[in-house]
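Inspection log for the structure reproduced underneath, given as structure tokens.
Only one protein chain is missing from this complex, and each of the others stays in its spot.
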Amino acid sequence: MKTTNPQHRLLALLSIPAFLFLVIPTAIVVPVALNDSRYITFPPEGISFAAVAGFFADRAWTSALTASLQSAAIAVVIGVLLGATAAIGLHGRKFPGQPAVVGLILAPMIVPTVVLALAFYQFFISIGMVGSIVPIGLAHAVIATPYVYLTTRASLAGLNPALVRSAQSLGAGPLSVLRHVYLPIILPGLISGALFAFSVSIDETVMSLFMQSPGATTLPVKMFTDIQFNLTPKIAVSSALLVSVATIGLLLQVLFVLKRRSSTRMLPLAVSAQT
Amino acid sequence: MSNATLERTRPRGRGAPPSADAPRRRRSGWWLLLAPILAFDVVLFLTPLGKLVGASFADNAYQRVLEDPLVVRALVNTLTISLASTVVTVVLGYIIAMVLWRAGTVTRVILFAVVLLPFWTGILVKNFAWAVLLQDNGMVNAFLQGIGLTGAPIPLLHNRFAVIVGMVHCLLPYAVFPIFSSLASIDDRLGLAARSLGAREGAVFRRITLPLSMPGISAAGLLVFIISTGFFITPVVMGGPGDMMIANQIDYYARQLTDFSGAAALAVILTVMVSILVAVYQRVLKAGGQHEDN
Partner (left out) sequence: MTASVISAESIPGTGRAAQGAIELRQVSKHYGDVVAVDELDLTVQPGEFVTLLGPSGSGKTTTMMMVAGFEEHTAGTVLIDGRPVDSLPPRDRNLGVVFQNYALFPHMSALENVEFALRMRKVPRAERRQRAEEALGRVGLGKMGGRKPRQLSGGQQQRVALARALVFNPAALLLDEPMAALDKRLREQMQEEIKTLQKSLGISVLFVTHDQDEAMAMSDRIVVMRDGKIVQSGPPEEVYNHPMTDWVASFLGDTNLIPCTIVERNGEEAVVDLGGLGLAKVRDRGASGESYAVSIRPEHLKFRTRASAGNGCAATLVSSTNLGATVRHRLTAGGHELQLRELSSDRGTRILPDEELWVGWDADKAQLLVLES
């Protein structure tokens, strides 16, 4: 019942600039990184991997990449463990104070990142935990956990609690209930949540900036510091790396959605934005 | 966040007899599953925030920061930049949501991916790309010179325009999804009915589609505004000295002035502002949900 008419053509026409606006910035990143020039230009003058080689030869950048991967690893592991156990623990249960518990679990998503950054900055200084990647990873875990909780909870929505009870009545202990009942069902949610957690951590800038130290400077922090002086090819390479990660995440998400045939799963989960 | 209210409860005792069931569940100690996250959030989320709030009450911090003309300026900037970004984002988001709504299944998935790509990309990458595009010898200036709109490069970077462009790019997905879902909840037959009653496409949009998607528009507007107020990176990377927002002022107090209590006071002000908006947002979502029932 969707006929083509002039108004729809007008809408399509109007939307072209909007879609270009969305796509072009992300689309130019990889070509810019492979530009055969010492300056940052687009369109590129020729293809060269010189900048990529330069990036990986530069200790400052490679250690930033390592720091980012370390913090992401901490965030993903903690996020998956805490988010999944919370989702299972709350599934199908109602008790006084439950809304408060859920509220607490989700709260890190709505507090502006800069506020958290300041709070963590003060907190880790006050307990003398500075100069390593661990506090940054922990801070990322705080904001990544709610994502894992939400994706896991979404995949649990179809599970009848009676299934758990019948497994228990058949003599399954807590651990085998976890393994045989919950794990198969939450696996897609866990994977999707882990992806979210990884993406949140790898892109997070503000908290990492506040808590940076010579041994713990993440990729976005290095980019942020350099970008204020000049647009360099190494920033471009770093951007291209992050875009590749984003694209993989996006493709996985699209595959996941196509498999589940539900476009609501594509809805961004929360307010939190890495600003 | 709003999902918190959607916690589902299921009738007990489907399958196993409830009498034998209840004590078993109590003994199973399921709350142990909640212990890790609660401990973690208390230690690493509530404690730091509590310390922050505590610090904000030291040294007469609130009065001090609110009397700082830089802070006042940053607050004004935050409001005006957020408002401008919100308006642009909602308009663009509406257009994109309309296209998604009207598209066939395959096109829709592809366009969804296009909308989600910036959502998955980090803010620094996006801002870097915009800096490349908007610099004096960048693509946008080359294009403007190419079509003869200007002879010399126009300064497009390091000003408020650039900040808004960068922010809108980050914010668009957050506007598209609420608007899309409110459009998707409109019964297709309403449009058919309006046409059969004599409405042209323009009238269908003005009198049916637009009013029925208002809940989505207000939800999108609030959500985008909430996120806007916390922006930190974009004003630094793409703005000029006069475009600093409240988050930058927090950073300035904390790391340049090393005035923790001042920074904390600003952080509390920002959080309170956002919390109020979040409460309004949830109310709007609820009202929208009720409306769609009909």
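First chain written, first letter: the chains are A and B, and each begins at residue 1.
Just so it is clear, contacts are C-beta pairs under 8 Å (C-beta built on N, C-alpha and C of every residue); 3 or more make two chains touch, one makes a residue touch a chain.
Being a predicted model, the structure only gives us computed values, none of them experimental.
Participant: Of B:35, B:110 or B:193, which residue touches the hidden chain?
Facilitator: B:193
Participant: What residues on chain B make contact with the chain left out of this view?
Facilitator: 187, 189-190, 192-200, 203, 207-208, 211-212, 291, 293-294
Everything that follows uses one rule, which is that only the chains that are shown with their structure count from here on.
Participant: Given the complex with chain B, which residues does chain A contribute to the contact?
Facilitator: The contact residues of chain A facing chain B are 1-2, 5-8, 11-12, 14-15, 18-19, 21-26, 28-29, 32, 40-43, 78, 81-83, 85-86, 88-90, 92-94, 98-99, 101-116, 118-123, 126, 138-139, 141-142, 145, 149-150, 153, 157, 160-163, 165-166, 168-169, 174, 199, 202-203, 205-206, 210, 220, 223-224, 227-228, 231, 235-236, 239, 242-243, 246-247, 249-250, 253-254, 257-258, 263-264, 266-268, 270-271, 273-275.
Participant: In their shared complex, at which residues does chain B touch chain A?
Facilitator: Listed in rising order, the residues are 1, 3-5, 7-10, 13-16, 20-21, 24-25, 28-34, 36-38, 40-41, 44-49, 51-52, 55, 92, 95-96, 98-99, 102, 108-109, 111-133, 135, 137-139, 168-174, 177, 181, 188, 192, 201-202, 205, 223, 226-227, 229-234, 236-237, 247, 250-251, 254-255, 260, 263-264, 267, 270-271, 274-275, 278.
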